[in-house]
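Shown here: the complex without one of its protein chains, the others still in place.
Right, chain A next:
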């Protein structure tokens, strides 16, 4: 059936008509590899001998430390404040002593200020309580509470949640979409959260409904998590306008735009935001965190992380204190001797860890480890044979084959002007299917960076 997508036609970017089905166009289906961890309950992880809390764990400005070296902090205590609106604060994940505040490595090789906390020998799980945020508080109060709790998107992007929830002047939020898709292979974090923290999720939804004034809640879950969908459907409180929707397993369905299309049939306009079609998307683990923290006025101190991959001996879903060093985590779960690659996040969009001295951050949804034996050999790169596999995979219908050839010839401006380069959201489906092993999405990342830089350098003519 055709859905009329033109609403509030005065927006500069208008909703696009689309054929409604319960998924998006194209996409890929990599081996899921979730069976080894999706039945394992979430386990509490021990405290590391030292917790290293980087101030850059989110998109936006780094947090600013408010403790000094030598100071004793309690678990849940504010240790760094948000630097403005586009930033979130940090809380102590453990009771202990601040040993030093100095530069620490981040995943991509950059550095940021970090707070080193040495836990007290018998540090417990009890958490400092703050001022509770009532469900009857105003939307502004709730958004402030979400920022004060240090909450960011736990799906991996780590975008400050309060910023995303702020509905711009003149726009209406029709759909609150809870993202339980988890389309990345290997990861089972959201799956376990849905199974074990459903009460928190529903409380979180109540806060989110209040904050956004959404009329409808859609919970999107892929068919490989039918048990979670059944559980959430059966436990849905009758007073909430919630619909649990099960969609076919396909990557990158967890991407905001793809999920909106799968659940509502609307397409987010090119260059636009979900709110342009009246939708706000929040990850399901983020929702649970809101539901758990706000009633107690607490800050976020830990998160669920799937640790898996052929290089891990004790695979599982762990509740890990934020700031736990990666090296300590791998020692605890037993990584193989010849460890060769560590991805923070899933294998499709996760980032390779350049060293083991980085910390688990708010955005770490999974750790996937490969040993030498299972490291994919870098095969020969063949010329593009125009087989069209990438064209059939691209969820936004780009022509990655042509874009790849143009990128090789450094025709970046042409890529942006004629071939919609900037619509690419770097899901990597094209590189995944390419039989010639052409690093397509990798080219596009570079090209996008260069195009943006050039655009910033010269003012547009028709501005």
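Please note the rule applied: a residue touches a chain if its C-beta (ideal position, glycine included) is under 8 Å from a C-beta of that chain, and two chains touch if they have at least 3 such contacts; residues count from 1.
In this text, contacts and distances are computed from a predicted model.
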### Message
There's a gap in the complex where one chain should be. From "ABC transporter substrate-binding protein", "Acetolactate synthase", "Sarcosine oxidase subunit gamma family protein" or "Ion-translocating oxidoreductase complex subunit D", what does UniProt name that chain?
### Response
"Ion-translocating oxidoreductase complex subunit D"
### Summary
Which of A:213, A:340 or A:409 touches the missing chain? It is A:340
### Message
I need the residue numbers on chain A that touch the omitted chain, in ascending order.
### Response
16, 24-25, 28, 30, 185, 257, 261, 267-272, 327, 330-331, 335, 337-343, 345, 347-356, 368, 370, 375-376, 379-380, 382-389, 391-392, 395-399, 401-402, 420, 423, 428-429, 431-437, 439, 441-442, 445
